[in-house]
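Complex shown without one protein chain; remaining protein chains in place.
This part shows subunit A:
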Amino acid sequence: MAGLELLSDQGFRIDGRRVHELRKIQCRLGVFSQADGSAYIEQGNTKVLAAIRGSKQKTLHDKVLVNCQYSMATFSTGERKRRPRGDRKSQEMTMHLRQTFDAAILTNLYPRSQIDIFVEVLQSDGGNYCASVNAATLALIDAGIPLKDYVCACSASFVNDSPIVDINYLEESSGKPEIIVATLPKSEQIVFLEMNSRLHEDNLSKVVDTAVKGCKDVYQILDTAVRDHVSQVATVHGWEN
């Protein structure tokens, strides 16, 4: 990967973005009628589908049990994937998603219940966790489950002494540091944080800032999408007045 120039002298990245630019985000809420809540999100070439289902169960008497299932479609990656779920990476991702939403959902409001979050990656081009979190947030909002705030996730990296936001697959696999942050954008609280590869401690602050800023940008887009969706639904049902 030595020959790959991740950031040109003019300040452009491989896919033509600037350092602080997110990929194009498109999303829809309520894509399925059977599930209690559902959403579809595209972040550049990463495409994720999320669905929510609520049910009763008896194990936890004081709060809701958040259950997650993360899977990647066999056709989502460059090479055909053998197992859509159950491999180590998927299990890890499932755990992280559950941890994230356990912290963000007001779990004490639904004792003796269970919320299932199903996430399916249809096409993968880096930032799978981020897209999954964003999709699941939209689906939870669609299902009407109370959250502390939107949960927005964004990744960042550090190339040629400058932090870059929302990295794609090529940038992810270049061996440069990758930091993934999920935040509650209004309070700037960090729900999930993970970093791999080497990054000097002095630069940590800059990269985290970039990622948090990315989360806030994502929040703007998600919020607009939710408002649009609600007004659309209201029009259809004639709730406007």
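FYI, a contact is a pair of C-beta atoms (placed from the backbone, for glycine too) under 8 Å apart; a residue touches a chain by one contact, two chains touch by 3 or more; residues count from 1.
We take it that contacts and distances are computed from a predicted model.
Chemist: Given the options "DNA replication complex GINS protein PSF3", "COP9 signalosome complex subunit 3", "Polyglutamylase complex subunit TTLL1 isoform X1" or "Exosome complex component RRP45", say which is the protein name UniProt records for the missing chain.
Modeler: So the chain that does not appear here would be "Exosome complex component RRP45", according to UniProt.
Chemist: Considering the whole complex, which of A:D87, A:D102, A:E172 or A:D223 touches the chain not shown?
Modeler: Only one listed residue reaches the unshown chain, and that is A:D102.
Chemist: If the missing chain were put back, which residues of subunit A would it touch?
Modeler: Touch with the absent chain occurs at residues 99, 102-103, 148, 179, 184, 187-202, 204-205, 208-209, 212.
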